[in-house]
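The complex appears here without one of its protein chains, the remainder shown in place.
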Amino acid sequence: MPKPIEAVNDFVVKFANVNGSGSASANGLFAKSVLRMGIPASSRNIFPSNIQGLPTWYEVRICEAGHLGRRGGVDMMVAMNPQTWNKDIAEIEPGGYLLYDSTRDLPPSKFRDDINIIGVPLTEICNRTYTQMRERQLFKNVIYLGALSALLDMDPEATATLIGEQFKGRDKLIAANLHALKLGRDWALENLECPLGVRLRRTDKVGDSIFVNGNDTAALGAVYGGATVCAWYPITPSSSLAEAFSAHCHRYRRDPENKKHKFAIVQAEDELASIGMVVGAGWNGARAFTATSGPGISLMQEFIGLAYFAEIPAVIFDIQRGSPSTGMPTRTQQADILSCAYASHGDTKHVLIFPKDPNEAFTMAADALDLADRLQTPIFVMLDLDIGMNEWLVPPLAWDPNRKYDRGKVMTAEQLEAGVEFGRYLDVDGDGIPFRTLPGTHPRRGAFFTRGTSKDRYARYSEEGHDYVDNMQRLLHKFDTAKRLVPQPEKRMATEATKFGVLYFGSTTVAMEEAFEALDDRGVHLDAMRLRGFPFADEVADFIADHERVFVVEQNRDAQMRTLIVNELEIDPAKVVPILHYDGTPITARFIVKAIADMVSVVTLAPLRKVRS
Amino acid sequence: MPKPIEAVNDFVVKFANVNGSGSASANGLFAKSVLRMGIPASSRNIFPSNIQGLPTWYEVRICEAGHLGRRGGVDMMVAMNPQTWNKDIAEIEPGGYLLYDSTRDLPPSKFRDDINIIGVPLTEICNRTYTQMRERQLFKNVIYLGALSALLDMDPEATATLIGEQFKGRDKLIAANLHALKLGRDWALENLECPLGVRLRRTDKVGDSIFVNGNDTAALGAVYGGATVCAWYPITPSSSLAEAFSAHCHRYRRDPENKKHKFAIVQAEDELASIGMVVGAGWNGARAFTATSGPGISLMQEFIGLAYFAEIPAVIFDIQRGSPSTGMPTRTQQADILSCAYASHGDTKHVLIFPKDPNEAFTMAADALDLADRLQTPIFVMLDLDIGMNEWLVPPLAWDPNRKYDRGKVMTAEQLEAGVEFGRYLDVDGDGIPFRTLPGTHPRRGAFFTRGTSKDRYARYSEEGHDYVDNMQRLLHKFDTAKRLVPQPEKRMATEATKFGVLYFGSTTVAMEEAFEALDDRGVHLDAMRLRGFPFADEVADFIADHERVFVVEQNRDAQMRTLIVNELEIDPAKVVPILHYDGTPITARFIVKAIADMVSVVTLAPLRKVRS
Amino acid sequence: MTYITKPRLHHPQLPTNKLGYTRRDYEGAISTLCAGCGHDSISAAIIQACFELSVEPHRVAKLSGIGCSSKTPTYFLGKSHGFNSVHGRMPSVLTGANLANRDLVYLGVSGDGDSASIGLGQFAHCIRRGVNMVYIVENNGVYGLTKGQFSATADKGSKTRKGPANTDSPIDMVSLALQLGASYVARSFSGDKNQLVPLIKGAIEHEGAAFIDVVSPCVAFNNNPESTKSYEYVRGHNEAVNRLDFMVDRTEITANYAPGTAVNIVQHDGSTLRLHKLALDYNPTDRVAALNYLARHHVSGEVVTGLLYVEQDHGDLHHFLETVDQPLNALGEAELCPGGDVLAHYNAAHR
Partner (left out) sequence: MTYITKPRLHHPQLPTNKLGYTRRDYEGAISTLCAGCGHDSISAAIIQACFELSVEPHRVAKLSGIGCSSKTPTYFLGKSHGFNSVHGRMPSVLTGANLANRDLVYLGVSGDGDSASIGLGQFAHCIRRGVNMVYIVENNGVYGLTKGQFSATADKGSKTRKGPANTDSPIDMVSLALQLGASYVARSFSGDKNQLVPLIKGAIEHEGAAFIDVVSPCVAFNNNPESTKSYEYVRGHNEAVNRLDFMVDRTEITANYAPGTAVNIVQHDGSTLRLHKLALDYNPTDRVAALNYLARHHVSGEVVTGLLYVEQDHGDLHHFLETVDQPLNALGEAELCPGGDVLAHYNAAHR
C-alpha cells in the first residue's frame, strides 16, 4: 500500500453520480465552498446525452497555485454510481481516496488495495432519517457533502452560508439541508479519522474572481454589446447561451415603464431559419446573433455564403462539441475551425475569434457585434463545451462606461440628401469595406437590391466576368483589413532564448499556461503566442518566422488551425508541428507537457526537413 | 485596315443571339456541319440565368489540329443581337469578320474600320418569304446559316443530311429548313465574295469521335455503373444530368416484358432530401446518386458528415458553377473543392474524382459507384458547367463487357450463418474498411444500429474517448487506403529535363494540353501531372518533390486544389505556384501560356524562398 | 437584366396620389420575364395597389427567394430596398428583417417551388408566428427558372416536357395557410387585376400574416389547357366567393348592395374591407368553414378565389413578443447597455 496522498489545497475530487438524481446541487455546493475558503478551484461536468438514469460525473480541481485546467487523474473519488463502480475505482491515483456508501457491504474484489477506502453508510443514515423516496435520494447527496466537509477539513460555515443564499426565502429547505449536512459531518467526525492527507486550508487566493460558465457570460456580452435580435434553435451545448440571453434580457432590457422588450428572441424551427433570421435582421440594421453547434453550422452553410457575398453583418456563436455528425454531443472539441473559416461553397473566407474563457467570452461577444457591423460579414465566436457549459474561476467582468458601439459604414439620410455618392459595393476608403444603407432611409436615394448573385459596384445584377472578379478581389482586400481589426494575438516569451515556439487558442489556454512551468522544469523553453482572431495578424507570421519549430496545440484530429496557418500564411508545414488531443475530454497540462517534450527530443535529433505524414 | 484574317480550318466563329429565339438549333447545325466535314470543332454556350429575351452566345472553335479548349478572341462574329452589338463588335480580332443583318442600315459609327463587314438583309429576306411572326424569327437563323455556308465554303450536303436526320419523319419541316438554308446560301453566292479568308476544307481528323456533353455521358455512366436510385433537386447546371439519367433509364432500363422500371428517380423537395434519400438507399444496398451544384453542396453538408461517420456509400455529382452563394449560375468554375473535400462540421475528409471531359465523365461515373461501395463513404464527382453543359468532341465511349460491379464488403446471410464474426466498425482486413450487412439479411445475426453518434467497433453507442479515437483513427486509415483506389494521376514528361512542373485537373486539361506546345515554343518546358483523384496518390508527392517549382492551374480564386496539396501532402507552399482563372469563362491556353511564362521569368530570377502573399 | 432607370418625364396629366407620386414612381426595372408570364401582371397589380394606397415606396421592404417569381421585386418599387435571398428561405429573412424594424411594410414574393417545395417548412413556420407581412406566392405549378420541372403544387398526373408524369399529391397553399393560422388569406389570378389589386391593398393594411396565393401561368412551361395553372383553365373554373372593395375610410362607401350580400370588416388601422358576397353561403370569418368549403370545391375542380379568410385583432409577432414601439434597429447604447452597476451585481452574484 503506497503512502496516502498528502496534499493541501492541491488535489482533484471527482463525484460519480446518476443523472437526474439531484446530485448537481450538492456537488456545486462543494466547489463553491472551496472557493469561499479562498482556494481557487474549477469544475467540470461530464454528462451523457440523456435526461435521466445514466452516469454523470462532476470533477473539481482544487489548486491554490491557480492552475484550473483539467488536471487528469483523481485523488478522491466519491463513488455514488454502482453502474460505473469499476471504472471509477480504476481512475483513482495510487494512494488516493475512495468515499462510498457502505450500507450494504461489497466483496473485497470490488476494491483496490493501493487506495484508501472510506465507507459511509449513506443509505442507512438516510433511511433512518427520511421516509419519502425523493427526500432520501436528494439528501443522500447533502450527507456525503457533510462527510467530505469533515474529511477535507472544510469550513462548515462557508457551506452553510451558501445554502442560505441558494434557498433564500425558503427557510424550511435551508434547515433541512443544514440538518443533512450536519448528519454527514457528525457521522464522519465520530467514525472516521478526520481530516485526511488531502485537505483544505483557508487562504486568500480567490480574490474578486467569479465562478461562471461561458454561455452565460457570452450571452451577457451580447446584451452589453447591443444585440437586439436572437434567433436560435436548441442544440447542446449551445442552448444555454440563448436561454441565458433571454433571461438577461428579461431582467435588464425591459422598458422600466411599460415593461416592453428592447429585444426579440425567436426559437426558430431549425438552423436554416435561425441564421436566415439573423441575416434578415442584420440586413435591416439590428445587431443579431445565433448560437449553435456543429450540426447547426453545417445547416447554415448556404446562408453563410450569402452573408459573405452580399456582405451582411451576422454573429454566430459556435459552441463546439464532439463531432463529426451527431458525434459526442456532450463532449468538447475544437473541430469546427475549417467548416467555419471556409464555410459555404465557392471561394469564401470568414472571420473567427477565439475566447479563452468565460471572461473573454463576455468581451469578445460584444467585440463580435462591432466587428460584424464594421466588416459587414459573418463573425464566428468559437467557443466550446468546456468554456460554454462548465463553471470557471475567472476575473470579474468589466465594461468601459465610455464604450460606444461601432455601427460601421452606414450611409445616413443626411449624407444621401447631401448627394454623397453611394455605391453599395464601392470601395471608397481603400479598405475594401463599402458603405451600406438601411431600408427606409431616404425617399429617393440609396435604395438598392441585395442578392447572392454577381453584381457590379452599384449592386446592379451583372454576369460580366470583370465585375465579378473586381468584387471578389475587393472581398479579399476586405479580409486583409480584418486581420488588423480582430482581437490581436498575445505573446509570451520564454525565460531564455529558444528556437521553439507554440501556438494555442481558446479553452486550451488554461492548460497551456500550466504546462509552461512544467516544461521549463524539464528544460524545454517555449516562446508562446495565443491566437485570438482569424485572419491572422502579421505578428503570427513573424512569430513563426522567428522560430525553427512551432507547435500548434489544438483539440481536434486533423490539426485544423495548423491548416489555416499553413494555408493563409504560406508556412512550410514542416515548421509547424501538430499537438492534438481530441477524445472529447478537455486537454490537460499533463498531456501537453508530455507531447511537446517528446516532440522536442525527436525534432532536436532530426534537423528541419519535410515530414511527410 | 489590317489584312483580312486568312485561316483554313482554324478559327473561331461566335453567334450573338437573344435567348428563346430558336437560334440554338441553327447554331448547333453549324457546329455539326463542320464536324461532318471531318474538321474537329468544339462549342460553348454562354447563356444568361433567364428563360427568354436576354443575350446568349454560341462560340464555335474550329481547329484541325484538334485543340478544342476555348481559344479566346473571335475571327467571325455573327451579330444578331442589337442589345449587345457594341460589345460583340469590340470582341472581333483585327482583320476579322462581322456578319450582320443589313436590312435597316446602321451609321458608320456602329462599326469598326479594322474588321471586314458583311451585311446580309436577313429580315428583308425573311419578310419577303414568310408571313408568320414565328416562322420569320426561326428561319432567320437558318438563313444566316445558309449565308455562312457559302462564306466559309461549307459542304451544303453535310448540313442537308443533318437537317434530314434532325427532323426525321417530319418532311415538311425538312423541306422548309432546306429552303431557308438555300435562300441564305444563294443570296450570299450572288451578292458576296465567297469564300472568305477564313474558310473550311474537308479533311478526316474527326475520326470516330463523338460530340456530346458531360451531363449526358455521366448520366449514361451511372446507368452502366448500375445506379438504381437517383434523388435530385433541379439546379443549373446539374439538372440535365438527372434528366438525362431519366431519359436513358426509360430507354435502356425497362423490363422488356412488363415495361416496369429497374430504377427509381425522385425529384426531391430540396437538396437536404435528395442527399437523405441517397443515404437511405445506399444504407439499404442500392447504388444511389444525386446531382447538384454549389448551393446544393452547402445544404447537403450535415448529411455528408453523417455518411462519412456512419460509413454509407453515396455518389454526388457536383456540376460546379460560378460562386459563392447563387453566384453566376450559368458560368463555370472549379470552386467547390474545399467545401467538398472537407464537407461538414468536425474532422472529415472526402474522396473526390476529377473527370477531364465528357468521355471520362462516363467512365468515372461508373467508377464512383464502385468506389462508394468499396469505401463505404460519399464519393464526389467534380464536374463543372463547361464539361457538363457544353458539347465536346471526344473519343467514343467504351465499356469492358467483362466488367463486374465491385459491391465492396457486404457480409452475406451465408457468412453470418457460418458464424463469421461481424463487427460493423471492425477493421478485419487492415485496410480500415469494415464489413457491413444489409437490412433483412439474416433472421438472427448481423443486425446493427446505424447512427451519427460515437460508437464502438460493434456499432454499440459509446461515449468513451478511446472508442471514439479508435474509430476516428480507422477512418484516417481508410482514407489512406482510398488513395490507391481512386483514379491515379497521369504524368507527361517535358521534351527536355526541367525543374518546373505543373499540376492541373478537370476541364482545364484541354486548355493545358494545348498550352504545352506554345510553352515549348517559348522555351518553357514543363513536366506535367493531371490529378484525377483525391486523396492524392503518392506519385503526386513524388512529382512535386522532383521539381523546384510546381504550378497548380485551377479555376477558382483561392487556389483550393493547392490548399489540398499543401495540407494533405505537407508541401512547402513556396514550392507550389497558383495559376488562377475564375471569371466564369472556361480557362484558355492563351491565359495559361502567358501566366506561366510570366511566372517562370519571375521565379527564375528569384531563387526558392518563402512567398508571403 | 440590368437596373435600367427609365426617363421620368413627369407629364403633368399623369394622375398623382396623396403623396404626389405618380404610378411611375412605383415602377421598377424593365421585366426580363417571358412575354405573357403571369408574374408580370402581379408586379403591375402590386404597383397599382401601392400607388392607390399612397404607400411611401421607400418604406416598403421587398424580399424574395430564387426563381422567376422571386426575380419580380426588381420589376416594381424601384425606390424600395429589395432582397433576393436564397431559394426557399425568404420567410426567415423576412422574419428577421421585420424584427429589426417593425415600421416598414414587408412584402414577401415567392414561387410555388420556392414556398411549397424547398420552402414549405419556412413558409409554414413564418405563418404560424404571425409575422406582419404580405406573402404572395406566384403559383404556376412548375419551376420556371430551371426550365419546367414540376413543383409541389403541380397537379397529380401532370406531365412536364421532358420528365414523366407527376405522381405526388399537390399541396394547396391556401388550405395550408388557413390551417397554420394565417389571419388574412386570399386567392386570386394574375389575369384578374380587378380582384387582385384590392386584395393586395387589404393585405398591406392587415396586421399579421397575410397570405395571397395567386395563380400565375407560366407560358413557357405549364400553360397547356389541362394544367389547372393555365390561363384557359382558371378562366373556365374561377369561382370567386366575393369581391373586395378596399376603403381607407368608411366615408368612401358608396355602392349599395342588396341586404345580406355585403359585409364591412374594419381593420385595426380603421381601414375597411367591404366584401360583396358572390357565394352567399360563404363566410370569410370562419376558418374551419373556409377549409371545408375549399376542400369540397377543390374536389369538383373549381378554383375558389377571393378573400377567403380574415381575422381582426389577431395580433402579429411583435405583439406576441411584446417588443417596444421603436424599431429595434434604432436603439442605441443608452437603451441597450445595462451599464456598470448591473455588471457589479452580476459579478457579486457569482462569487
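Labels A, B and C are assigned to the chains in the order they are written; within every chain, residues are numbered from 1.
Going forward, a residue touches a chain if its C-beta (ideal position, glycine included) is under 8 Å from a C-beta of that chain, and two chains touch if they have at least 3 such contacts.
Please read these numbers as outputs of a predicted model, since none were measured by experiment.
Hidden chain, full complex: it touches shown chains A, B, C.
For the options A:E269, A:D357 or A:E514, the residue in contact with the chain missing from this view is A:E269.
When you scan B:V266, B:A291, B:L352 or B:M561 for touch with the missing chain, the hit is B:V266.
Residues 35, 206, 208-212, 220, 223-224, 226, 228-229, 231, 252-253, 255, 258-266, 268-270, 272-286, 288, 302-303, 306, 396-399, 401, 403-405, 437-444, 447-453, 458-462 of chain B touch the missing chain (whole complex, contact as defined above). Touching residues on chain A toward the chain that is not drawn are 20, 48-54, 233-236, 239, 243, 246-247, 250, 267, 269-270, 295, 325-326.
Looking at chain C, the residues touching the absent chain are 117-121, 124-125, 128-130, 152, 167-169, 171-172, 175-176, 179-181, 287-288, 291-292, 295-296, 299, 317, 320-321.
Note that only the chains that are shown with their structure count from here on.
Across the assembly, chain C contributes 1, 84, 86 as residues in contact with two or more other chains. Within chain A, the positions touching two or more other chains are listed as 302, 306, 451-453.
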